[in-house]
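With one protein chain held back, the other chains of the complex are shown just where they sit.
Labels A, B and C are assigned to the chains in the order they are written; within every chain, residues are numbered from 1.
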Amino acid sequence: MLTGKDLTIEEVVKVARDNFEVEISEEAYERAKKSRELIFELAKKNVPVYGLNRGVGANKDRIIDEQFFHEYNVNLVRSHCVAVGPEASIEEVRAMMVVRLNTLLLGCTGIQPEILLMYKEMLNKHVTPVVPERGSVGEADIACLSHIALAMIGEGEAYFNKEKMPASIALEKAGLKPVKLGPKDGLALVSSNALSAGEGCLVLYDVDNLVDLADMIYSFSLEAFRGNVSPLDENVNKARPFPGQNESAAKVRNYLKGSYLWKPNIANALQDPLCFRCAVHIHGAVRDTIRFLKEMLLIQINSSDDNPCVLFKQEDIKSCGNFEPISWTIGFEAVGIALSHLSKASCYRTIKLSTEHFTKLARFLTPDPEHVIAYGTIQKPFAALDAEIRHLANPVSMDFYAVAGEIEDHANNTPYVVQKTRKIVDNLYYILGIEAIHAAQAADLRKNEPDFNLGLAGQVVYEEIRRRIPFLDKDRNLTVDIQKAYEVLKGGSIQKKVNELLKS
Amino acid sequence: MLTGKDLTIEEVVKVARDNFEVEISEEAYERAKKSRELIFELAKKNVPVYGLNRGVGANKDRIIDEQFFHEYNVNLVRSHCVAVGPEASIEEVRAMMVVRLNTLLLGCTGIQPEILLMYKEMLNKHVTPVVPERGSVGEADIACLSHIALAMIGEGEAYFNKEKMPASIALEKAGLKPVKLGPKDGLALVSSNALSAGEGCLVLYDVDNLVDLADMIYSFSLEAFRGNVSPLDENVNKARPFPGQNESAAKVRNYLKGSYLWKPNIANALQDPLCFRCAVHIHGAVRDTIRFLKEMLLIQINSSDDNPCVLFKQEDIKSCGNFEPISWTIGFEAVGIALSHLSKASCYRTIKLSTEHFTKLARFLTPDPEHVIAYGTIQKPFAALDAEIRHLANPVSMDFYAVAGEIEDHANNTPYVVQKTRKIVDNLYYILGIEAIHAAQAADLRKNEPDFNLGLAGQVVYEEIRRRIPFLDKDRNLTVDIQKAYEVLKGGSIQKKVNELLKS
Amino acid sequence: MLTGKDLTIEEVVKVARDNFEVEISEEAYERAKKSRELIFELAKKNVPVYGLNRGVGANKDRIIDEQFFHEYNVNLVRSHCVAVGPEASIEEVRAMMVVRLNTLLLGCTGIQPEILLMYKEMLNKHVTPVVPERGSVGEADIACLSHIALAMIGEGEAYFNKEKMPASIALEKAGLKPVKLGPKDGLALVSSNALSAGEGCLVLYDVDNLVDLADMIYSFSLEAFRGNVSPLDENVNKARPFPGQNESAAKVRNYLKGSYLWKPNIANALQDPLCFRCAVHIHGAVRDTIRFLKEMLLIQINSSDDNPCVLFKQEDIKSCGNFEPISWTIGFEAVGIALSHLSKASCYRTIKLSTEHFTKLARFLTPDPEHVIAYGTIQKPFAALDAEIRHLANPVSMDFYAVAGEIEDHANNTPYVVQKTRKIVDNLYYILGIEAIHAAQAADLRKNEPDFNLGLAGQVVYEEIRRRIPFLDKDRNLTVDIQKAYEVLKGGSIQKKVNELLKS
Partner (left out) sequence: MLTGKDLTIEEVVKVARDNFEVEISEEAYERAKKSRELIFELAKKNVPVYGLNRGVGANKDRIIDEQFFHEYNVNLVRSHCVAVGPEASIEEVRAMMVVRLNTLLLGCTGIQPEILLMYKEMLNKHVTPVVPERGSVGEADIACLSHIALAMIGEGEAYFNKEKMPASIALEKAGLKPVKLGPKDGLALVSSNALSAGEGCLVLYDVDNLVDLADMIYSFSLEAFRGNVSPLDENVNKARPFPGQNESAAKVRNYLKGSYLWKPNIANALQDPLCFRCAVHIHGAVRDTIRFLKEMLLIQINSSDDNPCVLFKQEDIKSCGNFEPISWTIGFEAVGIALSHLSKASCYRTIKLSTEHFTKLARFLTPDPEHVIAYGTIQKPFAALDAEIRHLANPVSMDFYAVAGEIEDHANNTPYVVQKTRKIVDNLYYILGIEAIHAAQAADLRKNEPDFNLGLAGQVVYEEIRRRIPFLDKDRNLTVDIQKAYEVLKGGSIQKKVNELLKS
């Protein structure tokens, strides 16, 4: 049930990935209708309105007359199709659509209400336009969202269920008729940050889960390392009340339920390397930046990013800059930096896990120093992926220049900022996966240590890894193991099982 | 009055810059005393404690025996003096000291209470150690803060009032005696993020002011540009409820009180370039990141960054990673990115102010197109300074590697992150200053336009600029003007006068 | 005919892409055989040799005894398979193989000569191992090249012709038998920069072609712009004898043969924007950095990157660091920076081509200002792709930390550096393609200008574009046009036709 005001990240994910159906609240629909009426009144009065009876972009000086409304809006949609591949995934396009539909419900566009229903129907009947995901500098994703509009008027391509076909046929198969555009519809359809915001919701959701996963794997590694739990102590963390740190510390204490690490004099050392000792601070910093980003992104998906802004209560329409997504774009840049820290912490934990003078286990966790090389070379792939993350974490939002007749002299490159964060997340499944492989090997090597036993999360991670990847007793092709670990982590079974255990 | 718990950014600034005196709350002092007693008890019991009866860093395996306590702590202070110039300013060192004193009051270090008094006395009697400001990777600023400790034991150099001299003499002149170090005092003195946090408080305070200043200059530029006020409309901004944006919009509406721009049909164009139209969004994004940073930094200066952490209530002491400053370090990186956007917006406004087809004034705001070149070449210095800002806004917190026997395998480069933000702010006084020069020239050129008049802030900016820099009637050395504008902006008189007017 | 000493970039491309057959020179083969004999002598004498009778990486302290030679080398190959997808393309793997085969011929490895023949046969019979292209930090690409070795021993996967299958079957289909590894073979197979160098040769070849293409499109744009040819004057360029600039200027003068621009008083302005005026300097800077890179990369593919280095003339084998690819890695970073400049110059030319006060044509090159929006929004995709290029041009070679027991404390991330350059090149086909679309539209709009006619290259670019993309007479889906322009440019027909015309 969309109202324009209370869409959550989780709901976007449910619609996008789990095919939940959407409904439009009656109140919101009424609001949109009133807003539409206002548009017609203004058009009648010949008040100059950008995108209604005036051109858009640098063409804002051009007058659009009434007879030309339909054709102009079709032209606008077509001429705004200036995107570059690759295609966004079906789930990403669905995320865009539900986000855009929600913000349209605020009544700030004056779009025809039939188009709102069209969004709903296409979502519920699985018609998903083909949208190339590059081409927008983020100052409204007009270059890409135009492809959703294109499909709505029966042009371009779309998926019906998972099959690609001409949009006109996809609509037909779903029992839908193409939309006929009226005044200002074109602008309302294309001018929104819904591509960035839609993809952003999915990425944010994944980052959020990733931090939990990182905490779980860290708790397992700490056990494999014979590390010190004192930095996790509740009072110690209260003395440093960063919210993210304290959340991670509390979670890790839970994840370590039942672990041998809580027994006295267990740890190998008085003070562990910082990658272990500061893990909850570092993971917590990701949480802190996520919190900031989430606050900003929730405003985005529940507010108007339209220009001009229809104020139907005031019976007015005003030129503005509300398509500006800068605050949450910077939020993504900050999350990227935080994830680069998380990545390095994971890499360093893995290095430590294979270093004999830290673990008191054999070098590179070999089960047989004379005959098995084991985890030596594997340090290179995580270092290489971590370098990619470092590179991706460089900001790019401020790299723009004036376009469109010098008018558009600010930008954020928001789609790319979101997409590089998505790439960082993907790399991290590998990096944390390799950490988990190491911890599992170390755990196996410790099996005979009399006091050793795993806590709640450690046990789950161990089992999930071992379900796919056996103990390394002799050298084998590890490329295969790395890929399996990636799949285990990305598949989500670890978090699912840990959280179930915690609830029970 | 310091309690360890409620120090504000403003108070740090008052102590650092305005020489406010500090007091230590009795409760806090008692807490510190109890914590000290606990230290002695633990030492007696021979519980192994990092930095007390065990070495620090990779030497945590070395036993320190009781007779060696004083000498060990002096050695520790001396050997931790590994910093590199330039010197921090007197106000910055004072900021470090008040921050460190406050966090010591939480009782998590077990430092001898006499040292607390020493901090207080040195602050109140204007003895300021010489502290080179580079050398720390931010994982506690031990390489630099050691110089404060060095001065306390009468070694190294210090300022008494504003004169540099051997620390022993400075103490003597102030009527103070060098401290005699006991167990764990060395570690407690050097191990803290107080350099980064102290300098950080000053920078954050300045950034906070800078955004207000940017809003004031923007409001003046908008008048000089004959820009559109519709993006500032309260309802328009409510439709996009980013806190920073709405704060800037509300402020700018106030700054424009009395301006001709509120009259109907004033603006040159239906839609202004984004540097004007999205200014409150962009400035607001700086506010949004500041809000995040401030939340984090306030935790830093009111919590313990000590390792090990003395828990006197639990009569325990625990190894930890609480010196980790990552969350607010990333906050500074994010603020830097946001400021890079603000910088570009100011630059583009200045470009637009000198572009004839936007302003309908003469090119480069020349008063005499035939004989005066005016503001042509001046676009280069702001573009050059903006490029510096772009460069400084690159993140650096994740550029580290393991040191100290591989133990310290996480870092944040926090001092440098803070210092590059300080540099960004300094450059922005120039960039906004050049914008103000342009707006003042344009305002003068518009003087004869019948409907033209300035609002509250515009009038103040105009007068403050014109107090130092006359109208450009013929070509002159503008290097001088740029420097004057910088001084006007940095001096703070604009904000002071605007805020006074708003209150009255 | 490979000798180890005179492989060219063009030859690598011919083998990789055009399936040229390879031969091994007799002299080189003899050299390799002698080197192999030396290995066995040293092994007999029990001289400790890294990778022969001692372990590799941090295991260099482990003794490998003779009976264990085969198994050890198989283990080494398997355990070094630690790569991460995506797969390198078939042509890229072929480039790796020919590069590695050539450097093996220098006789510095002591590899068994049968393996040299195996490289040759696999190349000539189209057996191409599946090689995931990530996982190496560039300090020899052992994590990835191990997959070529794996296929040689009949494990893993390979393509036979273009079909993927188990390597053992691919070998069988090609009539080849798996290799049986002897001492030091494993190390010789995996330890080389051949992945980076092989992919690097292809990328460098493409960059080289891209600059020619950029010069051609620039010459066309200059005609479409009615620009000034004086910056191309031979004497003017001699006064500034940068080799790249002068090469581009000479080429562009040729490309403009027959153009109306050489007539007097043609240009719209005395001085053009720098994107036109400095184009040959900017394109020339790419040439200058290419020249540096090519010099370095040619050394790489014709020299030994082996450690230890077998010196068969001196009958010695020495530990060394010859796998270090730093000089040409930095060459790629520099080329990336240069390409970012080239990209911005192309973008700005396109902006200028659609700006009416520069071209004296209609805004956004519309054929009908009242009814056709034309090339307005299209500025966003190239700006977005250019921002990606700016981001990719950030260096990453120095982002590493010590791995493998702290031994490998230098790296270059060379594969990623090469791969990001490859991505930059790909984006540039879009960006230059959009420039060409604009120039073609402007040329059509100028058709009626009496003095207008195109020169040699302009005519070719125009025709090649128009062969796929018709004149824009009304608004249409431009995503399609952009993709077509990309294909035209990437296809290589423009350079081919221009160069043929120039020869005739």
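We take it that a contact is a pair of C-beta atoms (placed from the backbone, for glycine too) under 8 Å apart; a residue touches a chain by one contact, two chains touch by 3 or more.
Everything numeric in this text was worked out from a predicted model, so none of it was measured.
Trainee: Please identify which residue in C:Ser25, C:Asn124, C:Ser327 or C:Asn499 touches the non-displayed chain.
Mentor: From the options C:Ser25, C:Asn124, C:Ser327 or C:Asn499, the contact with the absent chain belongs to C:Ser327.
Trainee: Which of these, C:Phe40, C:Phe68 or C:Phe242, touches the one chain of the complex that we don't see?
Mentor: C:Phe242
Trainee: Would you mind spotting which of C:Ala95, C:Leu116, C:Leu171 or C:Ala338 touches the chain that isn't drawn?
Mentor: Candidates C:Ala95, C:Leu116, C:Leu171 or C:Ala338; residue touching the omitted chain: C:Ala338.
Trainee: Determine which one of C:Asp409, C:Glu449 or C:Glu463 touches the chain that has been left out.
Mentor: C:Asp409
Trainee: Out of C:Cys108, C:Ala224 or C:Val488, which is the one that touches the chain we can't see?
Mentor: C:Cys108
Trainee: Of the residues C:Ala269, C:Val480 or C:Leu502, which one touches the chain left out of the display?
Mentor: Reading the full complex, the residue touching the unseen chain is C:Ala269.
Trainee: Hey, which chain A residues sit against the chain that's not shown?
Mentor: Contacting residues on chain A, toward the hidden partner: 357, 394, 399, 401-402, 406.
Trainee: Can you list, in ascending order, the chain B residues touching the missing chain?
Mentor: Touch set of chain B with respect to the missing chain: 55-59, 62, 68, 71, 74-76, 78-85, 132, 134-137, 139, 142-143, 147, 150, 155-156, 344, 347, 351, 355, 363-364, 369-374, 376-381, 383-385, 387-388, 390-391, 394, 396, 399-401, 403-405, 408, 411, 413, 415-416, 420, 430, 474-480, 482-483.
Trainee: Touching the hidden chain in the full complex, which residues of chain C are there? Just list them.
Mentor: 48, 50, 54, 60-61, 106, 108, 139, 228, 230-231, 233, 235-236, 239-242, 244-245, 269-271, 273-275, 277-282, 284-285, 288-289, 292, 296, 299, 303-305, 307, 309, 311, 313-314, 316, 318-322, 324, 326-327, 330-331, 333-334, 337-338, 340-341, 344-345, 348, 351-352, 355, 358, 390, 393-395, 397-400, 402, 406-410, 412
Throughout what follows, only the chains that are shown with their structure count from here on.
Trainee: Counting in whole Å, what is the centre-to-centre distance of chain A and chain C, each centre being its mean C-alpha position?
Mentor: 32
Trainee: Centroid of chain B to centroid of chain C, CA atoms only: how many Å?
Mentor: A distance of 45 Å separates the two centres.
Trainee: When you check chain A against every other chain, which residues touch at least two of them?
Mentor: 139, 344, 351, 355, 390, 394, 399-400, 408, in rising order.
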